[in-house]
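Subset of chains shown; positions unchanged.
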């Protein structure tokens, strides 16, 4: 499939390294939640992060768009280093889209309004243009007919797809997904994964926390396994699944693959 | 693991032969009889309660109707019309008293030839407010702008007469006043105010732009924003400064319903934004901001409004530099607004606390900066949540307007009370009639607010659910 | 790619930037602090200058001067020869009394009405809704005056007082004792009743009068018995709870407590030969003297404040209960909990966290609205102190300052108690 | 000075009651009327030659002194009893006595009471913030009687409570008692007891510290009295300017320049009388025979008729 024209322009203009984490450490109080994380994500790369509960997966990707502050090390996103500088943080967040496990749609706005909120206010896009863009992405995630409804009126799978469309409307260069399917019914998981696969085919840089191993096999360039705040193993999917190196990884994979 | 053995009698498969069609529900579960059984006479307790309710209605309603209508006197020109010994029967409400005092109840001491201005303000208010409240009427933005932006200025000019005669405040202190005043007069401006205004607008915008990076992002937007604020303010000031040829009516002549509504509407419109600011302040990460907001809120929540008004009206001159005198109605307005905003702040804070963290994160992840996040995402949801509390406050505020009697202004109730002192209307039922009338007035407004808010709540609710 | 060895991160450099939120907040706070200090200073300086210039007397010496006016309700001994300071205390206690009792009543009525608004019985629901709409939408001043006039209109003058005697009741108890073979105790009891001489309770438009107990020498023993009874009740409650915890058995605590509370002092009284006499109210001249009076001003104010505030509380309670999701009561029901237990153990505890903050506001409001009592002649703090005393002495600054300070103190204490309670019921969440 | 302020403002700030029949209350048209009001109008007439240049500040009993102290009003003309402590330690000057009053009692006829001495143990309704509460205390203590006092904020509420039977006795200035009787359900069932237990000289007052302003108020009052004494009325004032009587000439400014001593023009008194009337006219119009109250003048007759009103000579 050909790359999405609306996205393509942006992607081309960006630096070749999308995300770089150098020796990132983070504590919650005294609890050392991220321990010396090093990771370089190239533009267009698609990475799946997995690992047991509480291993720091969410924390890692939340640090990348500065929903959490890290205490030591460097995080460079899209060529911008994350510091306390609010301006930079806003710049980074504009370039990074995030899809939450619990959607976090704005319940007081319609689907369309959810999608155009940030483009019009942050990107200062004319409303008409923003709406066209929103409809484009809503069509892409196959729910254009829901544009006028409120989030509360949609099913979980539809809501999650709206969340993806909303993030895409900011035309981010990077997308972060935090377990985007774990709050969904089995039937709905399928819908959302299909949407993500089609995004992946468009060449978007993606960092995705998920345990959908089918998705990882099909889409990921690399799979990362985390435990206890560290990256334990990182490999391309085939090698990762067929031949895990670390004991912990083996144990985990044995549990999760049924 | 092994599938455990099925129980002895193994169930046979079943496949439905035909789809059953939708059927109407049995009558016994719908219809008036079922309703009555479920809601009125289902059990002994319910029967008793039903009877009790009827009894309460029986006890309350007939005497009230009797007093205010059947036995009431409707015409007359002085107290004789309502005196039992003169009329020769039991006398209920003395309505001619209300008719006689009607103008005072509605306008206070507002000079008679100028009352059309008050009427015009009332009429404009209704014309602008009604379409604003009905959801179906289009053009809400324009309407809101007219009601919240233009209407107050128009009302102010109409009610006071405008033509404030603004004076210079800055340049004359620097010894430059004369020059500009002369130039101003030469080109037909009335006073030395406007040069001052322009100079200070530029100055302040420059300062804001200079310190902008400290507080918010962009110096250009900050400076520009400030200039816009000054421009809007300038338009407003110009409007109240232009001599329209209306006679000036001082606020101490205002009274009756006019004052009640002016205070209530101002209080209601001012308390919401102020309350929001205070609530945000109280939740602020900065200790001093939060302490100051908390102290402010707790002070106003803790102190009776009458002592505050008393203090502001009669004692404040002792605390201010000599010769400063403040318009009493303005004092009351400020007092009521601050008082109401402290209460509002607590309500809004409750709403803010109820917004899940995910909403903040969702907005942040989209790159919405803090201010926009609050304005576009958090506040609309928080305010919707606390509509009942907000309306509780509005209703309380509407009734608190009666306290302005302290500042020597007769609101509706004050005007009635002063009218009670008129010896030519002194009868045994005058006071009760007056209070009955005032009670009806307050009830109509408060009840209206309460009902409208419920409808609003339901409407907003429907938008969000299936 | 596993790299478990932690290497030292790059040295931490703190870069100062104008956009650093920490620095920003520091600056903003400094500005605000300076502004507040400047405000306070300028106000104080102005006041001092003005007072000095106008030569207005100041100071709190006036509190010791004799007040010279009478008050209708005094919880502590007071007459017009006592000082303004004493009058202040009387007013303060009157305010506290009506506020405290009012808060209790308003809470009770409010909770009942709030729950009733959610009832499935249309009549109850309609009554509760009507109650809320009427009480909430009429100014409290009107309601106070309405109750005052209603109370006065419903009651007869002093000479036609309604009277309620205790003797018939006591006689009945005595004959009952006789019946179960305790004749001597019964006789003693009726002799005591004789000293009470019916009737002892009077109700008229001057208020309610009940006998005032006068304690004689032997009464300490009865008092001790009462104290013992209270301790016994406390122990019973603890024991009953422990027993319920241990065995799941319920124990009739309420009835036991009642029996202890009445029984123990009664036995002590029998043993000591009833050392208590009662000062009975007597109609003398215009009105009754003696006994303990409950004035109609208090009753009207209490009624009005409780009923008015209860209307608001009912709405708050309703909102609170609605905020607890239906799933909670369904879960409780599916565990077999009956509706009243569900309400008590599951719904109300969760609703409280939504209810308490606005409830605090209502408590403060009730306390402040008690100042409206001046309309019906209730001698509260504002009427006595910021009214009469201010008018007699003219020392506005001191009096208003004291009054504001007192109300602030009351409300801050209320808020603190409620916040403490709020924290107790707050949910523990991640 | 206060006079300068008043002139600059173009109006007199006058503190009045929030409504007391005969003394100050708004009529059907919304104009303030009454004895106290007319005094302020007379002062305004003397200053501006326009009796309507008054801004009324309706004050409750407890607000009034603070309002005057702080400068919110220029003159307090609000049936305020002249007492020593008010004159001295509150920092005021009383300018004269517009109305000599005394505190009396009203009771129901059915109680069969003839004298206040029989009131031992009675419940008494009184309005707060007046000297009445103190007088009551004194009177009952002096006569070794007990009483129960219920204090209300406004006169209407006091009357309502008395009428509902809450109290045996209603007490107030006698002038008010007559006004209040009009509002009782059955006015005929009540009698006013003969005792007057206090002296209640009610008059206008000003702040300490501006003697010229004090003089102006004081002499306006005297001028009203002198006008009545000399037969100068609202109607004939213009003609009387040419009167042969030297006293009238001095009063109306055709002889001497007495007005300049108080910062006004010589014909200040003429303006006051012409626009508002003399004391007798003001009295009759507001509380006397010309009003629903119908109060006898009693002590408020001129000294020449055996009363206490005595205008100091203008000379």
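First chain written, first letter: the chains are A, B, C and D, and each begins at residue 1.
Just so we're on the same page, a contact is a pair of C-beta atoms (placed from the backbone, for glycine too) under 8 Å apart; a residue touches a chain by one contact, two chains touch by 3 or more.
No experiment lies behind these values; they were computed from the predicted model shown.
If each kind of chain appears just once in the picture, what does the full set look like as a formula?
Tallying all copies in the file yields the formula A x2, B x1, C x1, D x1.
By definition in this document, only the chains that are shown with their structure count from here on.
Which chain has its C-alpha centre closest to the mean of all protein C-alpha atoms shown?
B
Give the label of the chain whose average Cα location is farthest from that of chain B.
A
Express in whole angstrom the distance between the two chain centres, defined as the mean CA positions of chain A and chain B.
Taking the mean C-alpha position of each chain, the two centres sit 45 Å apart.
Measuring centre to centre with CA averages, how many angstrom lie between chain B and chain D?
Here chain B and chain D have centroids separated by 41 Å.
Mind pulling the residue numbers of chain D that touch at least two other chains?
66, 69, 154, 160
So which stretches of chain A touch two or more other chains?
In chain A, residues 86-87 touch at least two other chains, as defined above.
Under the touch definition given earlier, write down the residues of chain C that touch chain D in their complex.
Counting only chain C, the residues touching chain D are 54-57, 68-72, 80-81, 145, 148-149, 152-153, 157, 205-206, 284-287, 289, 295-297, 374-377, 379, 383, 386-388, 390-392, 394, 396.
Hey, which residues of chain B end up touching chain A in the complex?
So the residues of chain B in touch with chain A come to 217, 358-359, 361-369, 372, 376-377, 380-381, 384, 463-466.
In their shared complex, at which residues does chain D touch chain C?
Chain D reaches chain C through residues 61-62, 65-66, 69, 86, 89-91, 111, 119-123, 125, 128-130, 133-134, 136-138, 141, 146-154, 157-158, 160-161, 164-166, 168, 208-209.
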